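Heads up, this is only part of the complex; the chains shown haven't been moved.
Which chain is which? They are A and B, in the order written, and residues in each are numbered from 1.
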Amino acid sequence: MKIRVGIYGGSGYGGAELLRILLAHPHVEILLVTANEHAGKAVGEVHRNLYGLTEMCFTAAPAADEESERVAELDCLFLALPHGQALDVAPRVPAHVKVIDLSGDFRLGDAAEFLEHYGREQTSPELQREFVYGLTETHREQIREARLISNPGCFATATLLGLAPLVAAGQLSGRVIVDAKTGSSGSGAKAAANTHHPQRMNSFYAYKPFTHQHVPEIEQELRRVGDWTNELIFMTHSLPVARGIFASIYVETKDALTAEGARELFAEFYRDSFFVRLVEGSPDINWVKTTNFCDLGFAARGRQLVIFSALDNLVKGAAGQAVQNMNVMCGLDEKTGLMLVGTNP
Amino acid sequence: MKIRVGIYGGSGYGGAELLRILLAHPHVEILLVTANEHAGKAVGEVHRNLYGLTEMCFTAAPAADEESERVAELDCLFLALPHGQALDVAPRVPAHVKVIDLSGDFRLGDAAEFLEHYGREQTSPELQREFVYGLTETHREQIREARLISNPGCFATATLLGLAPLVAAGQLSGRVIVDAKTGSSGSGAKAAANTHHPQRMNSFYAYKPFTHQHVPEIEQELRRVGDWTNELIFMTHSLPVARGIFASIYVETKDALTAEGARELFAEFYRDSFFVRLVEGSPDINWVKTTNFCDLGFAARGRQLVIFSALDNLVKGAAGQAVQNMNVMCGLDEKTGLMLVGTNP
């Protein structure tokens, strides 16, 4: 018995990665993949990495009157749409269909914060409350029972995996500084000035200081994990690589911790979490690219602790974690279809 | 006495490089630089490399009624506009003002070829005949007397400098194959799908097979240099670097030439050409980037000769050569303001 899935928004990088993973997933059958601007085109013509691996074609998003029928055949619908569109789609999905939304539309419980960071009203506040935040490692039990998943942002995943064990242990004192860096695919598949190759290939710069839209979801989740009342200073930077997020997280711990001590605390917290790897020294985005791993490393001096967190923004930071959540929701081993082995080099 | 220059089209990469070079040119004063979409903005705000180095602001292109007045103050007007716009502007320039056009609008003497490759009519065929093709190394004497210069294309410059001595010597037999590769800045300053960083940084591919618009200007000029009747197979490829063109030129010579022999023939041809460097082994775009040099190297086996040609598409392939031509037209040493030293690394 295969899980029958659909993908709304198959032409972006999130959709591309969902297709890469789900086409090879042993328990999945893809019934539907939409991409309005490519409707009718072969998937392998748009995502040329998939040429020869599938005969599927993109369709237009179903019109409202036929949508419920098309979607009703599905067990699980992935929404990989631009921010704002899931607000419209999700309320129309029949109640027996699971939904995993990769956008920010349903992540925030606070409507004011949502308005501030996404520039639109939360039009389905009740539905939003039914969504479970899909950071698998910290919400696994809730995800098992959930029908609606709001998949975390890429920066949020890297940051939360680096902070959750310390917040849960009540170890943080004072402000927390997150110096985060992302590859260019984080800006999506559409060409733009900040991803213009002649500029980007020799660039490194900061953007959206203090105001990145992942900040409220990070704080919301840290408050669920433990007693988070710290000040968060969150700074995003642009890296000249295609894939990868690296976060350097600077904290002051209540007790002096060695790097080894931190590692033990994390190892205990993540003992059931295959996709969190605790490494010696620093992780490197090179070792997690194209995989669902988040690699964490540590450096310490007295009560100063630095956590280094590295992941692939499109996999553990998006499509991979979405499939991990689908696996958990459907009673599969969460690793199913996600043993995406990285490469050297 | 300074040369009073204007630049039409200062916001693209050609304009950016003209500004970089002309702002530091000891005998130039820039009176005017246009950029419609940035009119009123400081040059150093758009080209942030120039921040702190000039107080100039972009202006809109002068309206037709005031244009002649503005342009009449100039000694030399550089046109760094999108293809097609110089066709409109050039006929309006007063006769005492020199014009150097970096576009393809006036390069081709054959109106049919122009229509085929540029998709528009040559509306000023008589004016076109007054333009001198600005490959300084082969047209220096004509440029000295010229008022109107059509600056060569980047691929054309790399190819012509690699072929001219052999055509002049009557040494070529059979078809000539040019396998040319360009960096992403060759596509201009506007973001586009083929220069989207996540794609481009790991890409190498061919484009416009046989049909690149620089082909007719290459053949036109080779016929001027010597007895060119060979078949030209010209293939363009995209490199994942910001700057640089590298052409591998495969020819069969009438006499067997060693690499050293070829070098001697080229050394004689370019004995007065400072900006052509003949190197041992292969040139490398790394050694010409940001400079006005074209580096040439050779490999030979029997009558098979390969010429390797490397230059910076924005400098010797565009703005640098344009200034070199201005120097020649104005009676200056052609190196003036062009001792742009490359860097290691």
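One rule holds for everything that comes next: a contact is a pair of C-beta atoms (placed from the backbone, for glycine too) under 8 Å apart; a residue touches a chain by one contact, two chains touch by 3 or more.
What you see is a predicted model, and the numbers here were worked out from it, not measured in a lab.
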{"item": "Where 2 copies are displayed, count of copies in the complete assembly", "value": "4"}
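Rule of thumb we're sticking to: only the chains that are shown with their structure count from here on.
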{"item": "Superposition rotation for subunit A onto subunit B, Cα-based, multiple of 5°", "value": "180"}
{"item": "Length of the line joining the C-alpha centres of subunit A and subunit B, rounded to whole Å", "value": "46"}
{"item": "Touching residues on subunit A, where the partner in the complex is subunit B", "value": "13, 183-185, 189-193, 195-198, 200-202, 240-243"}
